[in-house]
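Every protein chain but one is kept in place in this view of the complex.
The letters A and B name the chains in turn, as written, and every chain counts its residues from 1.
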Amino acid sequence: MSARSKFIIKNVIRVVTLLFAVSVITFALATMAPIDPVEAYAGSENHLPQEQLDLIAEKWGWDQPPVQRYCNWIGGVLTGDWGVSVIYNRPVIEVVGERFLTSLALMGTAWILSGVLGFVLGIVCGLRQNSWVDRIIKGFCLVLAAAPTFWLALLALMAFSVSLGWFPTGLAAPAGMRAEDVTLAMRLHHLFLPALVLSVTGIAQITLQTREKTIEARLSDYALFARARGETESQFTRRHVLRNIALPAITLQFGSISEIFGGSVLAEQVFSYPGIGNAAVTAALRGDIPLLLGVALVAALFVFVGNMTANIFYGVVDPRIRAGSEAIDG
Amino acid sequence: MSGERTERERATGGADKPACEGGQRQLHPEPEADPILEVEGLFLSFTQYGTGLRQRTLEVIHDLSLTARAGELVAVVGASGSGKSLLAHAIFGILPDNAQVAGSMRFRGQELDAELQETLRGTRMAFVPQSVDYLDPLMRTGEQVRGVRGTAERAREALDRFGLDERVERLYPFELSGGMARRVLVSTAVIEDADLIVADEPTPGMTLEMAKEAMKTFREFADAGKAVVVITHDLDLAYNTADRIVVFYAGQTFEIADAADFRDGGTRLRHPYSRALVDALPQNGFRPTAGTQPYADDLPAGCLYAPRCAFKSEECEAGHPPFSTYAGGQVRCFHPLGGVGAADDVPGKANSDDAGLKVQAREAEQARVVPSPNARLLEAAGVSFEYKKGAPILESVDFSVREGEIVGLYGPSGRGKSTLAYLLSGRQKPQSGVISWDGSPLPSRGYCPVQLVYQHPERAVNPRWQLGKTLTESWNPPRELQESLGIEEAWKKRWPNELSGGELQRFCIARALNPQTRILICDEITTMLDVVTQAQVWRAIVAQAREHNMGVVAITHNLYLADRICDRIVEI
Partner (left out) sequence: MAELTAFHAPVAKAEKAKVARTSNRRRRAIVLAVVLGAILVAALVAGLTMPPEFYASDFSQKQQAPSAAHWFGTDFLGHDMFCFSVRGLALSIVIGLFASAVSGFVALVLGSVSAVCGGWVDKVVLWLADLLMSIPHMVMLLLISFSVGGGTFGVVLAVALTHWPSLTRVIRAEVLRIRTGEFVAASRAVGKSDLWIAWHHVVPNVLPQFIVGTILLFPHAILHESALTFLGFGLPLDSPAIGAILSSSMKYLATGAWWLALFPGLMMVAIVLLTFTLGDEIKQLTDPHTVQE
């Protein structure tokens, strides 16, 4: 058991140092931008007098050297003060929290859908290798992997929303409606298409990998032995295939969080879905540095949690890793 | 019947005396017990896609016959690549989809078709695989042993029988030690109340004692009335435990003979290849035969053994000999030799049964050498090593070898023999203790006086080099050395993935036999080779070592081999 806790502690330390580095990098990149935060705040159209600009700079600490500003910012982040969004004029943590929850519905649905569908399709392909089902699904996956997410989103929007009119053309809820009046059905109606596009783009990778692993299991020595002992194909699939492909599939699934996030940035843009990806794009386009920093940090944290879960999960579940590396001697 | 043959044998200078047609000897109590498995005229081929859409068929088993009766232990012996394992897969119907089987297989007289195979697998027929790789890496032992047809109680009984307690049931395959793994694999055969047990190479990497112990289990199965087929490349093990032996070569049965025929130097054997096998054993003549087993896609026109056969005639090169009964056995040869009773006339061939290990008279060139005390010394003093904390594989081991002497390092797998080889050759540093060559540490630059030939040749050659480059990487081995190692000219233009492990190994050996080498460490270098090649390779190494006053460390689990070639033997 001590090996296990050591493993977890090591992972946590790794994550903490990496998160710290992420904060430094994002801060450095954001402040390097040739955008004057003061101007972005004040708006370049209304020519405020210099004194007033200085006052603004002083209020937000923009007149201080970068290191000092970083320390102020990170100190604030740790105590829950993530700064104030310039465009929304609200605390960043509020904006990010709200947006993140909206996105979570989208990403979570897509993540689970793509994982489950990809896993099932992968097994079907692997068990029926080189059949027409396999060829079609494999070809489909390759095309999906080659298609830009935003293009697929555009096509879906054109086909299902514009031409067929089945789904709304954007947003997370009907425009102009008060939040209290929005029903769950409305939300789901708005969620459906973006979630579909996002899951479809995530399916390819997990399907192809599961397919490979299934084929690997079927051609393994233990498969041969199982058959020699009278296991039927379905018994073998249940007893051995699932057991051996589940771990890599779950690892990949957690590892795909980063891609799902990236995909949702694009999908949210096409569907004008008010999620965190949309916030990131708006913040970057309009020079809202505090918001951009907040989004980047949340995104990194999100991916970290995913990766760490995968690592720890693997370490705890796989008996081979659990026991540590084995000595090999002939 | 044998008159003509006898004359021919004399003419070719064969050492063997004419065969006397003696009566059938009763070896097993019930020679005509129920045949459980009968294989007759089995052909096995694979369909492959060649260039373009052209299909080609590759025949890997040709006209194979075999019978296993109740109460009988039959050993199938052949070099790797002879199609032995495929025979087992064919019996169980677990060949890949692109395989076609022709001929007849019967189980208790019933045609063994796909349907029958399905009902018999795991009930009346049990398969014992060769290694722990055949177990699901993520399933606990107990569940694996139970399988789909057994119960927890049956699994417990089976494991109990082999002295495996309840803790073993909770282990994963990677946690099993070598010995445990073997017992677990065998116990899967016990849980099924099978009439037929087929074991595929159940003894690799075991010392003689361990292998005998393993074979005893199969003997017990047979004595309990089951038919047991053991597939192995270990000839001496086979003839010491089996009732009958089937000799396999390039996908064909060459001979089926009573195990006793293999004793006493094998002079009762009928096929030249069977004789060559027996004669190549380290405890017998240790005599190699030139040539190699042909590949399935490049078979000779006539008898498959003709290119290597000392007794061949035009007839042999033109046509396929039939498989016929001869002198109490079955043989596929136009000019069968020997037969029952021939052994009496061969003096000087010592009995090499399990009675004793140091039995044979040594040939002059292999007299034991005692190195001069001035010879330089490779020494390991108090060496310890562990891959994982708290699990030392070597603990303060002392070992030394001098220039000019051949030392055998003998012991079963998992005792750290390979690790010691690594340490001695400087590949790895010991965690404590000292390795010294002539009083100082091994040089880290320039030609290392200690060379290692590794047990996995496919990892010891650059996969992206043609083999000619590997051969000359160290020096330019003279033509004669290449020939004595059996390296064929055409191989030098081939890529490593086009040759077998045994063929690659010869290149690695040639590379290391540079006269600058002072100590050559050979780590199980002939384990994957058949006995004929083993004799060839070792003779070449010993000759080169003696000529250049090299020291050799021969790491092996084959005590006969160690005894044959070594000046002294160290057990680990």
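Methods note: contacts are C-beta pairs under 8 Å (C-beta built on N, C-alpha and C of every residue); 3 or more make two chains touch, one makes a residue touch a chain.
As the structure is a computational prediction, the values presented were derived from the model and not from experiment.
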Touching the absent chain when the full complex is considered, from A:Leu191, A:Ile215 or A:Ala228: A:Ile215
Sole contact to the chain not displayed, among B:Arg149, B:Arg287, B:His456 or B:His548: B:His456
Chain B, residues in touch with the chain not shown (by the definition above): 46, 48-52, 56, 58, 60, 80-83, 85-86, 89, 95-98, 250-251, 293, 295-298, 425-427, 445-448, 450-452, 454, 456, 458-465, 470, 473-475, 495-498, 500, 508, 511-512, 514
Interface with the unshown chain - residue positions in chain A: 14, 17-18, 21-22, 25-26, 28-30, 32-35, 129-130, 142-143, 145-151, 154-155, 157-158, 162-163, 169, 212, 215-216, 219, 224, 258-259, 261-263, 265-266, 269-270, 277, 280-281, 284-285, 292, 295-296, 299-300, 302-304, 307
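In the analysis below, only the chains that are shown with their structure count from here on.
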Centre-of-Cα separation between chain B and chain A, whole angstrom: 54
Contacting residues of chain A [partner chain B, same complex]: 221-222, 224-232, 235, 239-240, 243-244, 247, 318-320, 323-330
Interfacial residue positions of chain B with respect to chain A in the complex: 89, 92, 94, 118, 121-123, 126-127, 129, 131, 133-139, 147-149, 172, 174-175, 188, 192, 205, 386-388, 391, 393, 413-414, 416-419, 455, 523-524
